[in-house]
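Complex shown without one protein chain; remaining protein chains in place.
In this document, chain identifiers A and B correspond to the written order of the chains, with residue numbering beginning at 1 in each.
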Amino acid sequence: MRNSTTGWLLIAPTLFILFITGFVPFIYVLVVSFFDWNTFAQNPEPTFTGADNFRELVFDKAFLKSIWLTLKFTAFVLISQLVIGLFLARMLLRNVPLKGLFRTIHTLPLMIAPIAVGATWRLLTVPGLGPIPHYLKSWFGIDYILSRFPDQAFATVVIMDIWHWTPLVTLTLMAGLSNLPEEPLEQARIDGASEWRIFWDITLAFLKPVLLTTIFIRLMDALRTVDEVWMLTGGGPGAETRFIGLHIWRVVFPKTDYGYGSAMSLITLYLTIVMCWLLYVAMTGMKENKA
Amino acid sequence: MKRGLFQSTAVTLIFWLCMSALTLLPVWWMFLVSVKSRADLFGKPSFLVDTAKMTWANYAEVLSNPSFQKYMINSLIIATSNAVLVSVLALLAAYAMSRFRLVGRDNIFFWVLTNRMAPPAVFLLPLFLMFTAVKIGDWSLFDSRIGLILLYCVFNLPFAFWLLQGIVDAIPKELDEAAYVDGASTFTVLRTVIFPLARPGLAVTGILTWVFAWNEYLFASTLTSVEARTITTGLAEFVTVTGTNWGQLAAVAMLTLAPAALVLALVQRHIVAGLTFGAVKG
C-alpha cells in the first residue's frame, strides 16, 4: 500500500464534486424538513415545526400507498428481470449465426431515454391509435384502457420496465457467466450430474456475487423511476402508478409544500439507503469470504 | 457434449429471431407513427408501412426547427463532456481506492453510491436555488451547459466509480509496483500501465455514462430554460402541445434514439467484458 496522501489527492475531485452536487442539497433538504413551508400559504415564510412533518407522514395514506406501490413495482421488475435476464444471458452465450446482431438488438432498449421509452409505450397503448388496445379487443375481447383500469396500468408499467432494463441485467450476467470457472462444471458433468443440478448448485452459486451486484444496481434505479411512468400514465389512473419519485415531485412542485416534501424525501432516501446497505453488506461479506 | 433439441442451433436461432422481433416492435411502431400525417394517425392499426401515405414531413419539420438543432447540439456537448469528465475522475478515484490505504474505505465507497440512490425530485429544489444563486457577471450556472455537466456527476460518478473499481482491482498490482520501482511517478503509472489495461472497462464506462447523461430528463427540464435545453426536454415539450402532436413526438424520439443506437452498434462487443462491477475476479 502506497502513501495515502497521493490516494486522497486522486479521490479528492470525485468527493468534492459529489459533496457539492449531492451532500449540500441533502443538508438543505434536511434543514427544510423541520419547517412548515409552503410559499403560497397565508404565511409564505418557513416556520419551524420540529418533527411535525415526520409525525404527519406516518399517517399519510397517499405517501404510504406510494411507498407500497414503489416496493411492489420494484419487487415485480427485479424478479422478472433476473429470471428473464439470466435465461437470455445463457441463450446469448450460445453460438448462433448473427449473434452480434441479436445482442445489439437486445441491448437497444437500454439506450433509449426513459422519457422516450414512456412515449413509445404511450404510442402503443393510446386507445384509437395504439395497436395493443386494438388487438386485445379484436382478438380477445379485452377492453384495455390504461387510464381506467389500475391493474392494467400497473402491469403495463412493469412490462415496460422489463423491456427497458432487462438488457442491463442480461449484460452483467453474461459478464458473470463468461467468467465462470470451467473445472467444477466439467467435474460435475463427469460425475453425471443433471444439467439442472449443475445450473442450480454450481452456476448459481458462483454467480451469486454478480447476481447481488445486479440486484443492487437495479434496486437503486427501480426505486427512483420517474420519467417513463410520468410519460406513460402520469401516475394514474388515480394514484395507482404514482411511485414515490413522482409523488414527491408533485408535492414539492405543483403543490409547493416544501417542508413536507423534504421530510418525505428524507424518509424515502433513508429507506432506500437501508435496503441498499443490507445488500451491500451481503455483497462485501461474500467478497471477503471468497478472498 | 450431448445436445438436446432445445439446445440445437436452429431452435436458438428461431428463439432469437422471435425475441428480436418482440424487442423491436415498440420501436418499429414509433417509426410508423413518425411517418404518418396527423390526419392518418387514428384508425385501424397496421404494422406495415403504407408507402402511398408515408410522409417524412414530421422529420423535416423537426429537423428544420432551430431550437431542435440547438437541443441536439446541447445534448451532444453535455453528454460527451460529462462522460469524459466522469470517466477520468472515476478512474483516478478507483485507482486510489484500489491501491492506497484510505481511512474508512468501505464507508467512502458506500457514501459515493448513496448519491445515486436519491429520487431525483428530492434534490430539485435546493439545486434550483443553488444554480440560480451562482452568477459571475451576466453568466449564471442556471441554464448553462457547465451546470448540467457537473450535475450529471451526481448519478454518473457513483456508477462509473463502481464499474472502474472492479476493472482496476483486476489489474495485477505487480505491474504498477514494477513501474514504481523503475522510478515512475503516480501519473506515469496511471498513463502507461493502468490506462491501457483499463481501456475496455473505460470504454464501457464512457458509453454507459454517456447514455445516462444523454437520456436524463428531470434535472435538465428544471435547471435549464432556453440556452442549455437538451433533446429529452424537447421531447417532453411535444406531449402537451395542442392536440398532442404524436407524429412529431415520435420523430423526435426516433432522432433521440439514433445516436445512442449508433454508439451501441459500434461497441456492443466490448460492453460485456467491462460490465463486471468487481463482482467477478478474473
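List of remarks:
By our rule, a contact is a pair of C-beta atoms (placed from the backbone, for glycine too) under 8 Å apart; a residue touches a chain by one contact, two chains touch by 3 or more.
In this text, contacts and distances are computed from a predicted model.
Per the UniProt record, the chain missing from the shown structure is "ABC transporter substrate-binding protein", taken from the list "Oxidoreductase", "RNA polymerase subunit sigma24", "ABC transporter substrate-binding protein" or "Pyruvate dehydrogenase E1 component subunit beta". Of the candidate positions A:4, A:43 or A:187, contact with the hidden chain is made by A:43.
Shown as candidates are A:145, A:159, A:198 or A:271; the residue that touches the absent chain is A:145.
Chain A residues in contact with the hidden partner, per the touch definition given at the top, are 36, 38-44, 62, 126-128, 133, 143, 145-150, 233-242, 250-251, 253-257.
By the touch definition given at the top, chain B reaches the unshown chain through residues 37-39, 41-43, 128-129, 132-133, 140, 142-143, 221-222, 225-226, 236-237, 239-244.
Assume only the chains that are shown with their structure count from here on.
Residues 1-4, 6-11, 13-15, 17-18, 20-22, 24-26, 28-29, 32, 88, 91, 94-98, 100-116, 119-121, 123-124, 126, 128-131, 134-135, 163, 171-172, 174-176, 178-179, 189, 209-210, 212-213, 217, 220-221, 223-224, 226-227, 231, 244-246, 248-249, 252-253, 258, 261-262, 265, 268-269, 272-273, 276-277, 280, 283-284, 287, 290 of chain A touch chain B in their complex.
Chain B contributes residues 1, 7, 9, 12-13, 15-16, 19-20, 23-24, 26-27, 29-30, 33, 41-42, 44-45, 47, 89-90, 92-93, 95-97, 99-103, 106, 108, 110, 112-127, 129-130, 150-151, 153-154, 157-159, 161, 180, 186, 211, 214-218, 232, 235-236, 239, 246, 249-250, 253, 256-257, 260-261, 263-265, 268-269, 271-282 to its touches with chain A in the complex.
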